[in-house]
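Can you read through this structure? Questions will come right after.
A protein chain is absent from this complex, but the other protein chains hold their places.
Chains: A and B, in written order; residue numbering restarts at 1 for each.
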Amino acid sequence: MTERASTALLSGGVALSVDGVIVQVPPGTTVAAAVCVAGAWTRRSVSGEPRAPLCGMGICLECRVSIDGAPYQRACQTLCAPGMQVSTCGEPALP
Amino acid sequence: MTGHADVIVIGAGIVGSACARACAAQGLKTLVLDAAGVGGGATAAGMGHIVVMDDSPAQLALTRRSQQLWEGISAELPADVEFERRGTLWVAVDEEEMHEVRRKQAVYAAAGVRTEVLDARAVAGAEPELRPGLAGALLAPADAVLYPPAAAAWLLQQAVSLGAERLGPQRVAAAARGEVRMEDGSKLCARWIVNACGVGATQLLPELPIRKRRGHLVITDRYPGFVHHQLVELGYLKSAHAVADESAAFNVQPRQTGQILIGSSREFGAEDTEINRSLLAAMLRRAEIYLPRIGRLRAIRAWTGFRAATPDKLPLIGPWPEDGSLMLATGHEGLGITTSLATGELVAAEITGIRPGIAAEPYLPARFLNGSPAASEQLLFGEAAYD
Partner (left out) sequence: MTQTFDILVIGAGPAGVAAATAAAEGGLRVGVVDDNPSTGGQIWRRGAASPAAARRWMEQFESAAITRLMGWQVIDCLRLGPDGGVLRAEGNTPGGEAADLHFRRLILATGARERFLPFPGWTLPNVMGAGGLDAMVRGGLPIEAKRVVVAGTGPLLLAVAAHLKERGAQVMAICEQASPAQMAPLGWALLRQPSKLRQGMGYRWTTRKTPYLTRCWPLAALAESSVGESDGQNSQPRLRSVRLQREGRQWTVECDYLACGFHLIPNTELAALLGCAMRDGFIVTDEQMQTSMPGVWCAGEPTSIGGVECSLLEGQIAGLAAAGKTGAALALSKRRAGMQAFVEALERACRLDPRLRDLAAEETIVCRCEDVRMAALRGRSDGRDAKLHTRCGMGPCQGRICGGATEFLFGWRAGQVRPPLYPALVSSLMEEEAAGSVAGGAEYAVSEGIENV
């Protein structure tokens, strides 16, 4: 755990990285909400449009992001964890 | 409605569409019928691999000719056909398979097909996701990848622009002696009727030596650059034509979208479109042997399709001797996408009497009729037909 993440934990929050920016959120926050808090979109559509969550319940897959290097994770179905590395909108990285 | 036509093509898959285009190009008055949309059968289920295969001299001639024809129209193909000259990499795992690589190269060279032998290092460089320790590969750089339903739609659209007519979705009840009868009772007449119904061909002509050979495919989400060529294990021929009722082989294709299409399986005796879980699993494990990280990709869809298999692994192209109006264009098993164009050429040549690009004899349906050598040895699907 990074120093910053552990500090956040002490203060009752969870610190994670969204596109390299540290975001602090309350425990129980979804990655989808954290991405919005960070002011980012979740993905680019196949024709290049920015997209953000639509259904909020794991169906639409608009909220797919890379989490800890694994691409295409549903951000709305994943809770933030300390030190989590989230990356959005990028080229789909290989696993 | 239309009066008397020269040719009625039944089936708007890629083979039927190619036949219609070739006939219309010869100035024949052509009608195309299909039960559903364009390219909705085996055309939609297949991989879309334009490949030269050397299982037999006749197969080599047909696939080689077809590839040249695809090459000839490649500049005209619209973007949605997704034609990409990816090349096939026939992957060899050991020295024994490297012998096969060199044998195959010689056969291809004799037929004028340029290939390149890659050693272990070159394979690793060409496809870094392949597992280490492979012996090498044969690269067939002119092989291509395309999206078959769009290719079929384009061929049919070409046919229409050359004067062919496509009738709305119609189920054909019978087709014989120059007359096609629809399920709704209506009739159409033509000098020639081309049966291009894939596995459905036997519904109109039950005595055809065609069996359904089910295949599975899996497609992933988008991972551009995961692989670059169509990757096929060199043991493909062995496993694809294995005597066993079920077999799986490593056959992976990069789509233009960045998606990865994972095949392949062959299965006799399966009549429904259900997924055979254990065969699907075996197919994916086979792929993992070659691409160790493929398990980390996300699959978004799996499906099955039916290949129209003949006992001698060659299609049925040409007149059906029992009925002077019937022309067959079916039985392409797993090569219909590739060989659709040469099939169209052969059918149109047969009808008009012009000389086709390759000899028609090996594909003539007459080979399976009583008294012919093929019939006496191979009419029944038996082990003998599969070496």
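Basically, contacts are C-beta pairs under 8 Å (C-beta built on N, C-alpha and C of every residue); 3 or more make two chains touch, one makes a residue touch a chain.
Here the structure is a predicted model, which is why all the values come from computation and not from measurement.
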Practice task
Taking the complete complex into account, tell me which visible chains touch the one left out.
Solution key: A, B
Practice task
May I ask which residue of B:44, B:113, B:314 or B:335 touches the chain that does not appear here?
Solution key: B:44
Practice task
Looking beyond the chains shown, say which of B:4, B:85 or B:301 touches the absent one.
Solution key: B:301
Practice task
Touching the hidden chain in the full complex, which residues of chain B are there? Just list them.
Solution key: 36-40, 44, 149-150, 153, 169, 218, 220-221, 262, 273, 275, 277-278, 280-281, 284-285, 287-288, 294-303
Exercise for the section: Determine and list the chain A residues touching the chain excluded from the picture. Expected result: 18-19, 21, 25-26, 28-30, 32-34, 36-41, 45-47, 49-62, 64, 67-70, 72-74, 76-80, 88-89
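Here is the rule we use: only the chains that are shown with their structure count from here on.
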Practice task
Round to the nearest whole Å and give the separation of the Cα centres of chain A and chain B.
Solution key: 44
Handout entry: chain B-facing residues of chain A, complex
Key = 46, 70-72, 91-92, 94-95
Completion exercise
Seen from chain B, its contact residues with chain A in the complex are 221-226, 257-258, 293, 296-298
